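Take a look at this one; I'll ask things after.
Only one protein chain is missing; all other protein chains are in place.
Our next item is chain A:
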Amino acid sequence: MTGHATSNAWSSLKGAAALAAPPLAEKRRTFDGRVLLGFFLPIAVAVLWELAVRFGLAQGRLVPPPSRIFTTLLALAETGELWTHVWATLWRVLVGFVLGAAGGIVLGGLSGSAETIRRLLDPTLQALRAIPSIAWVPLFILWLGIFEASKVALIAVGVFFPVYLGIAGAILSVDRKLVEVGQVFRLSRYKLAKRILLPAVLPEALISLRSGLGLGFMFVVAAEFMGASEGLGYLLVDGQQMGKPDQILAAIIAFALLGKLADSLLVFSTRPLVRWQDVVRERL
């Protein structure tokens, strides 16, 4: 009873303090703190788990402590094994992404800019899109064999659809008012595409390329599960079969870093093209 009352009084006191408007300087400090807040949970969990295993509270056999995952990652890097796998995976994603994105850009561009082609292509592509891409795997293996070609094909299919949809949609939603500016100055069809349509669709096109790249990394795992002798996906399967959870987690971390790196590279290298955009992000 008394404990309850005191804790109540205490919390109301704290509430009053919180209600009082914080001075400006403090506000700025709490903003910095909030950025770091995002790191708090994963680090706390990692440290707690590490301590639990150290002090023998948990075995850490199935869920290895962070230090062991890190050691495994380092060991893989030192023997050079990690880089072989990373390159294998990266190469597949890259080739698949380039093929899928090129296809998506070309067909999306055609379908977005020519009514007849859209009526011809779009229904078929939409129907194909409804098929879960993984369902193609058996066919691709039959057609292309179990080596690189079938893996790259699967990734390319995964990348193709978001890029196709993004580009076609972006072209269809270009502001008629800007197109009219081009018409008033009598631009030819080609010039209109180059000077108005292309720059106007660029921001959305880049977003669709980013989501395509993300899917590329998703499908490379699926492709490497199909049977591969190298690649980060192979490391995952191998870790499972050999009962090495630390290797699995090391591979997962490598995937996370690689995906983030590739995405940042794409964003960073295309930033100058869309610097003119009037968006919230740049105003912050």
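What we mean here is this: a residue touches a chain if its C-beta (ideal position, glycine included) is under 8 Å from a C-beta of that chain, and two chains touch if they have at least 3 such contacts; residues count from 1.
Methods note: contacts and distances are computed from a predicted model.
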According to its UniProt record, the missing chain among "SoxAX cytochrome complex subunit A", "Zinc metalloprotease", "Quinol oxidase subunit 3" or "ABC transporter ATP-binding protein" is "ABC transporter ATP-binding protein"
Which of A:Q59, A:T79, A:Q126 or A:Q183 contacts the chain that the document leaves out: A:Q183
Touching residues of chain A against the unshown chain: what are they? 177-178, 180-181, 183-186, 191, 195-196, 199-200, 202, 276-278
